[in-house]
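Only a single protein chain was left out; the remaining protein chains are all shown in position.
Moving on, here comes chain A:
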Amino acid sequence: MSSAAALAAGESPVAPAGGSASRRRRRGAIWEPSALLFVGPSVLLAVAFLILPMLGSFYYSTRKVSPLSGTSTPRGLDNYTTMLSDPTFLRALLNTALFTVITVPLSMGLGLALAVLMNSVLPWRKVWRTVVYLPLVISGVSVGLIGTFLYNEVIGVVNKLLLALGANGGIPWQSNGFWAFTSVVLVTIWIRVGFSMIIYLAALQAVPGDLYEAASLEGANGWQQFRHITFPLVGPATFFLIIMNVIYSFQVFDTIFVLTNGGPGNSTEVLGTWAYKVAFGPTRDQGYGAAIGVVIFVLTLIFTIVQWRANRNRDVVA
């Protein structure tokens, strides 16, 4: 059983689409019932905790849900039209986009720079690598809490440090929208930079050293080597990171929820926190909350499809 099962299970993800697959089926497809045992648990978990809840969200996004009885009445697309006239939703959408546009390139750029550094002859680089990666291992809530100790504008570490360095007054991290947003971005980059670094580091180690040797023989300087060898060759990692980071940024919730809770005003409200507040806050409008969830899903899906297509085309061109 083991060889057939391994074949069945192992082959499916890489089975080429179209012609060859149907050819094989004609030949008598490799069908081994025990394969079900292997994929069963994952499929069951995915269905129970991902697919069904997702379908549930789609369903509830067209309903008005009574918070106590759980019964719902149809609302058509009202939940979606409400969004268009909900200033907080629009602000959250804008904030989410802004947050994504700022955090993704910054965390990836820094991650790549650090990866190049760690890939070189830096002393104690294993220690540095761990230090940079560590925030990712901590839960988002804890990171948010650490952020509140750093960025509290009265008793926070950052402001105390600024005062000690002779600044006139502290920075209004909590009462000024711009600075609150900045604090969220800084904390996010601190978390995410380690992830980008690790992925880039793995990609860098796959870049053949003789390319650099050849380039330096041709007289290419360091920057040129980076620009024309390193950067293109870590391309697949870049695409992977863009997708992962954009999804992460679109779904950001825990850190912001704990660090600023969307405030001051709505200046750090993002789609994730607003959906939660709508569905489980005092108003408990779970239908509307589900609709916002669907919007996050659709936006992420669109982006992923676009990115995936671009990625494929690029590989073909290359």
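Assume a residue touches a chain if its C-beta (ideal position, glycine included) is under 8 Å from a C-beta of that chain, and two chains touch if they have at least 3 such contacts; residues count from 1.
As a working rule, contacts and distances are computed from a predicted model.
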item: Protein that the absent chain corresponds to, by UniProt name, given "Phosphoribosylformylglycinamidine synthase subunit PurS", "PepSY-associated TM helix family protein", "Trans-hexaprenyltranstransferase subunit I" or "Multiple sugar transport system substrate-binding protein"; value: "Multiple sugar transport system substrate-binding protein"
item: Full-complex contact with the absent chain, from A:Glu32, A:Asp78 or A:Asp254; value: A:Asp254
item: Of A:Gly111, A:Gly144 or A:Gly287, the one touching the omitted chain in the full complex; value: A:Gly144
item: Sites on chain A contacted by the missing partner chain, in the whole complex; value: 66-70, 88, 140-141, 144-145, 148-149, 152-155, 163, 172, 174-176, 254, 257-258, 261-266, 280-284
